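Complex shown without one protein chain; remaining protein chains in place.
Residue numbering begins at 1 within each chain, and the chains themselves are lettered A, B and C in the order written.
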Amino acid sequence: MKKTIALSAALTCACALPLAANAADIKIGFVTTLTTGGAVIGNDMRDAVNLAVEQLDSKMGGKSFEILFEDDGFKPEIGKQVTEKLIKEDNVDIVAGYIWSNVLMASYKSVTRADKVIISANAGPSAIAGKLCNENFFSTSWQNNQTPMAMGELLNARGVKSLYMMAPNYAAGKDMVAGVERSFKGEFVGKDLTKWGADAQLDFSAELAKAKASGADGLAVFYPGKAGGAFIQQYQQAGLNGVLPLYTIFTIDSLSLPKLQEANMDGIVGSEMSSFWAPDLDVPANKAFVAAFKEKYGRYPSHYGAQSYDAINLIASAADALGGDFSDTAKVREALKKADFDSIRGDFEFGNNHMPIQNFYARKIVADENGDWTTSITKTVLENHQDVFAAECKL
Amino acid sequence: MSVLRTEQLTKRFGGVTATDSVSLSLSEHRVHALIGPNGAGKTTLIAQLSGELAPDSGQVFLGDKNITKLNEPARVRAGLCRTFQISSLFHQFSVRENVAFSVQAESGHSYRFWSKVANNKTLNTRADNLLETLGLLDKANVTATSLSHGEQRQLEIAMALASKPSVLMLDEPMAGMGAEESSRLIELLKTLKSETTLLLVEHDMDAVFALADDLSVLVNGCLIASGVAAEVRTRPDVIDAYLGVSA
Amino acid sequence: MDSTNARRFGSGLVLVLLLTVPFLMLYLGKAFWLDIFTRLVILAIAASSLSLLLSVAGLPSFGHAAYLGLGAYAVGIPVYFATYGGADWLASYNGWWHLVLTISVCGLFALVTGAISLRTRGVHFIMITMAFSQMIFYLLVSLEEFGGDDGLSVDLRSEFLGLDKRFGFNIEEPWIFYLLCYGVLLVVLFIVSRLRHSHFGRVLAAAKQNETRVRALGVNPYGYRLFAFVIAGIIGGVAGFLYANFSYFVSPGMVEWTRSGELMFMIILGGASSIFGPVVGAACFVLLEHVLSRITLFWHLPFGLLLLGVVLFGRGGVIGLLKRERDT
Partner (left out) sequence: MDWTLVLTQALNGLQLGILLFLLCAGLTLTFGIMDLINLSHASFYMIGAFLCAGATLHFDSFLVGVLIGLAGTAVLAFIVEKSIISKLYKRDHLDQLLATFGLILIADTGVHLVWGPAGMAIPLPDVLQGQTSVGSLVVPTYRLVIIGTGFLIAIGLYWLVNKTRTGMLIRAGASNRQMLNTLGVNVQVLFSAVFIIGAVLAGLGGLLIAPITEASIGMGNDIIITAFVVIIIGGIGSIKGAFVAAMLIGFIDTFGRAFLDTIFALFMSVDVAETAAPAVSAILVYVLMAIILVWRPQGLFPPKLR
């Protein structure tokens, strides 16, 4: 009997625990991946967000604010669950973050249904840019198709006639393939969609053998996060550098380069990728961001970090315009839409679907003045580019 | 008239022939004892009769019916039931539940999902009657595990009787029993003759001679003798092969 | 207090807490707790259905999450078609139609896979049930049109025509939906309890203890087990049906083998011997998950330790602990 009561008491306490109130005036939820292999990206985003918070001195629009980080565990259903929690329990004013397209797709309705604003700091699936676009959705990254479209143009510029492509089998992976297909003028000699998710396929030997046998001029791949490192290792071991030139999309970044350098993967130095950003992008806000990030964390930021940094500063610009009052969502939308802040990409403008209109560049892996590997912009591939799905959006 | 009959029943395990062309016949309302040294194939034979093992060749008949192809539950429903050498009970059930379940098994299918089986008067009354016959009624509410070894053997028989078998095969029912318990069981088994036919596998020769009307001797998988007990036990080859050794 | 009364008191307490606490939290402005309790109750339904196999029949099915997934997609796919067009014969927002689909799909799947799985024993049974649920997992992953790996957003909850208009029974309303789930849980518990104590249940219990003897008494347990397998599958499917409506989202993640393991854990955690074990287990599981993940990002560590502790030292689960206290 005593234990029955003790148990009930324990349960009641467990319920009461979260009742302790949060102090800040403005609360921003930030959903990202902080456990599993995907946490590499999540940690970089968190670091960039914390840098922005520090630079803003935890104040926006004259009010104090705080960021509530939540872990999506790399799973759409968990991402949705924590989003619901941020909205219903923590009562946040805005939700931001989201690395993965599938997590975003599962979660965004929980936010829009509560008539609050959601800002994607990475994921940009086609549905939400087009048919399912929502007035409460904003992005500080890109639509999934844009970077691969830039890749297609880059491949055309480099004279590639036949292409083999590999990507993971999930929404973004398919969007990437579709994007390259849209702008690449040569022929696809093969493509592979590999298993993704918590138990993603990391041994690409079978696919690489097929790619090699296909006789393609180039190999384009999209492998974000830890899969990228694994892919590069195998690309090098299979002796494909020199035989089958590598073009990457969101596969090699500031997160994987130090590791690749440590493992002597020098076959990839000089390989090219398409991106909207690089650490050496010649914009004052970017230079300042990269310098401050390196100062604080001792490494280059990745584009994930850059986008997250932009997301917080975008929110801050809206807070400044509204005097820190986020109670009227219509006004918040209005203020965000102006994008009146110093973005790391220079001028920042939203399209009708609230995706940024922006330049895309070719960037190349080089060693910096200290011998550390980084990426450097070689040419502009697309200028002031708007994603193709914007036309389907009724906003 | 024979109620249970086998024809040329053969079972091999690898190179070992466990039962070798055994042809056995049981007559109605008699106790037929099956004896033989350890490893002679008695348990294998019982297993083939009950349907637990399929023979490599040969037939089994219950009455006129060929039951060789029937599986174990179907043979039980046809009237051929067995007990186990090592008590095989439902240990989490009470003694009454053990027997009541056996009665339930006999009384047709159990696709009844709603009424509480514990409150079923028909099952409980028949179970209690059987327990009374076996002298276990005062233990009806304890769990089967808490019974003594001898009592577990008795419960084993009560459960088999619940199936109303026309032939009951008893695999060493006296194993591990004290002298007093054994003699009580012998008395009980004698009274069963009027209701059923018994196939008795037993090592206790006193029990065998006290009970058996007919006697079969199994050695190395072969049936070396089968017939009226009084005659078989005096046959020289039987004494040589089996009785002589143990005597 | 004797043991039967104590058990009744405990069961009553659980049911009363489940009915009062979420509404108390709602009153206190903690709307999210209604969500947590809804999840809890739905998982309790799933765990109860599994307990019919695991605790009553002694069949350790390691693929029960498949039914959650099938039930969920039986809601997700018709709603998807109703929203975006296509497959007119399937498309519908009608909750009764979803329920019919759930029951027939899960029943059929359980019948076919059960008929095969029940030919095996012990660890082979564990593995073959897991294999079938993995097949469903990869099937759902390959259903490109319904989102594949990414899952499928369900735009609206099922509509129960007839009930909605006449009684204002609109399950879009979270507290009404909670009451619906709670009601289903009560019905499921009642069904499981009845089955457990019926003639049918006694065959399962007997076959769990000593299959050889059951056969020697003339009963072939195969058919009874298959029936239990189908019933458990259907109830598991109903839990999935509710889950899809609850979360507005279905994904193959619901069928991962770890989810099947979690359902088993709930039963062991709560105590396999009691009908309320799975409910208590699901409650502990969901609340622990929530509380631990608030305290630390690395909540899997204490959770793993707890799992280990419960298995090594906590025989009989939470209910067993309570019982043991009375015995001493």
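By our rule, contacts are C-beta pairs under 8 Å (C-beta built on N, C-alpha and C of every residue); 3 or more make two chains touch, one makes a residue touch a chain.
Note that the structure is predicted; figures quoted are calculated from it, not measured.
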Where the missing chain makes contact, among the chains that are shown: A, C
Residue of A:54, A:115, A:203 or A:349 in touch with the missing chain, whole complex considered: A:203
Option touching the unshown chain, where A:83, A:169 or A:248 are the choices: A:169
Contact partner of the left-out chain, one of C:9, C:84 or C:298: C:298
Residues belonging to subunit A that touch the chain removed from view: 34-40, 42-43, 169, 191, 193-195, 198-199, 202-203, 205-207, 209-210, 213, 226, 229-230, 233-234, 236-239, 255, 259-260, 262-264
Chain not shown, touching residues in subunit C: 54, 60, 62, 116, 119-124, 126-128, 130-132, 134-135, 138-139, 141-142, 144, 148, 257-258, 261, 264-265, 268, 298, 300-301, 303-308, 310-312
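Operating definition for what follows: only the chains that are shown with their structure count from here on.
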Those chains which touch subunit C and also touch subunit A: none
Geometric centre: closest chain by C-alpha means: C
Chain at maximum distance from subunit A, centres defined as averaged CA atoms: B
Between subunit A and subunit C, centroid-to-centroid distance (C-alpha), Å: 36
Inter-chain centre distance, subunit A versus subunit B - centres from mean C-alpha coordinates, in Å: 75
Multi-partner residues of subunit A (at least 2 other chains): none
For the subunit B and subunit C complex, residues of the former touching the latter: 50, 52, 71-77, 81-82, 84, 88-93, 97, 101-102, 104-106, 110-118, 120, 159, 162-163
In the complex, subunit C residues that touch subunit A: 1, 6, 9-10, 13, 17, 21, 25, 28, 30-33, 35, 141, 147-151, 153, 155, 247-249, 251, 253-254, 256, 283, 287-288, 290-291, 293-294, 297-298, 300, 318, 321-322, 325-326
Contacting residues of subunit C [partner subunit B, same complex]: 194-195, 197-203, 205-206, 209-210, 212-220, 224, 227
